[in-house]
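Here you go, one structure.
Missing here: one protein chain of the complex. Every other protein chain is in place.
Lettered A and B in written order, each chain numbered from 1.
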Amino acid sequence: MIDSKIIIENLKKIRENSPLVHNITNYVVMNNTANALLSIGASPVMAHAKEEVEDMVSIASSLVINMGTLSSKWVESMLIAGDKANSMGKPIVFDPVGVGASAYRTETAINIIDKCSPSVIRGNASEIIALNSQAKTKTKGVDSTDSSDSALESAKSLALNTSSVVVISGETDYITDGKKVVAIENGSSMMPKVTGMGCTSTAIVGAFLGVSANILEAASSAMAVMGISGEIASELSKGPGSLQMNFLDTIYNLEGSDIEKRLKIRNEGF
Amino acid sequence: MIDSKIIIENLKKIRENSPLVHNITNYVVMNNTANALLSIGASPVMAHAKEEVEDMVSIASSLVINMGTLSSKWVESMLIAGDKANSMGKPIVFDPVGVGASAYRTETAINIIDKCSPSVIRGNASEIIALNSQAKTKTKGVDSTDSSDSALESAKSLALNTSSVVVISGETDYITDGKKVVAIENGSSMMPKVTGMGCTSTAIVGAFLGVSANILEAASSAMAVMGISGEIASELSKGPGSLQMNFLDTIYNLEGSDIEKRLKIRNEGF
Partner (left out) sequence: MIDSKIIIENLKKIRENSPLVHNITNYVVMNNTANALLSIGASPVMAHAKEEVEDMVSIASSLVINMGTLSSKWVESMLIAGDKANSMGKPIVFDPVGVGASAYRTETAINIIDKCSPSVIRGNASEIIALNSQAKTKTKGVDSTDSSDSALESAKSLALNTSSVVVISGETDYITDGKKVVAIENGSSMMPKVTGMGCTSTAIVGAFLGVSANILEAASSAMAVMGISGEIASELSKGPGSLQMNFLDTIYNLEGSDIEKRLKIRNEGF
């Protein structure tokens, strides 16, 4: 069972150990995810050249693969880095941004999951449904048109098929290994109005994977910290511009007592 | 004749229909333009791989081509996407960033206009003058050294030659199809101190093209919303940093009454 105590403990470990998180991610969010990782206490490195991704994986605690603005050269590097991470036993979190919106995205996502065996797959509801069905019909661009509730069965099935922990972010965040389900109901409706909040979640999962060997705990801790920080930041914000700024301040200043007070979590199947 | 009523109606359509806007744009502004599109109520997708741009155009309402940090692979994808948009009758807005500053930019801009037949071309005064004259002497980098007034004749000529609506952004924004001219005098002198405000204008034109078949109205509505939002945001800001943030909050919260009260528009040749 995952509770505030575990989450607070994991957050403390990030701040104490400052895990190096290697990101191969998209152009849109690089600045924000690097800043979110710094704000939570981790150390980000963004590097994608095939000449060096193995070296970076070697010194990193975890690897984030995000296919947001994918192209063939980048995918090549993602696969090299993923292979290296596997061979060294380092955890990978994969963000299949916009899977289903183009044939190329669907093929690439399936290929990455197949070759890299990510510990965690995080997407929005539409992405998780598309990925599970390998269908190309449901995703409209990169924003979700489905509710996270409707995607839960897809997430469970995907988790069992891939041996990954699957995370759906949405009004309710679900984290599942296919049997156990953690549901987190923090957050704010303004968060999807800031680009890359999902990508930031994925990077934060990477930070927690760098300090915890329990994948379900790491992913759930990340989503709880994201949701609670987004919730507090939204209360201070007039719109998406100030939310983007306040989110970084909030995650930087987040205290255990904020987590204790605000956490809305349900554990199922434990 | 374009008035506040038309602009408010078009803004409402964006918020109701959330048009998917496909952006092939530059690295500097991707985060900001995605956020501006989300803040106004549209749904942005950033994708540039030649393997998928046709798929993205197929599901999008409009296409934004911005050559800010161009390179040969990206230009190749711009042309593929533009061709697809043309074949499907989807509107394109083109931003010839820095045209005239290098021979490569000038050639590329002319090539894109020739092959993609954009519905709208938006630039600053120096860019529009350079593009119309195909001269390489006037543009200093990507910031304008000319006034928008001095570029109006170039804009008219360019519009007639290309059958595009041409937009000059500057102290006064001009929108023209070569005969009719709409002049908008909103905005603030601090806006050029935020990088990519012009690119954001272009993306916002893309959002309006996604909901209005009247090109002149769509482009004018976009520039009015940009100018008024920038004006309000500047009044709240101590410098370019807070302007960048307040701009997103303002566009997110913009009301019809703001447009009615503040719009400074002149219609000529209607």
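Basically, a residue touches a chain if its C-beta (ideal position, glycine included) is under 8 Å from a C-beta of that chain, and two chains touch if they have at least 3 such contacts.
Remember, predicted model here, so these are calculated numbers, not experimental data.
Peer 1: Who touches the missing chain here, A:38, A:110 or A:160?
Peer 2: Checking the options A:38, A:110 or A:160, the one contacting the hidden chain is A:38.
Peer 1: Touching the absent chain in the whole complex: find that residue among B:41, B:68 or B:198.
Peer 2: Considering the complete complex, B:68 is the one touching the chain left out.
Peer 1: Tell me which residue among B:4, B:31, B:188 or B:221 touches the hidden chain in the full complex.
Peer 2: B:31
Peer 1: Could I get the residues of subunit B that touch the absent chain, sorted low to high?
Peer 2: Subunit B touches the missing chain through residues 26-29, 31-32, 68-72, 98, 101-105, 140-143, 192-196, 237-242, 244-245.
Peer 1: Which parts of subunit A face the unshown chain closely enough to count as touching?
Peer 2: So the residues of subunit A touching the unseen chain are 20, 27, 30-31, 34-35, 38-39, 43-49, 51-52, 55-56, 59-60, 73, 244-250, 252-253.
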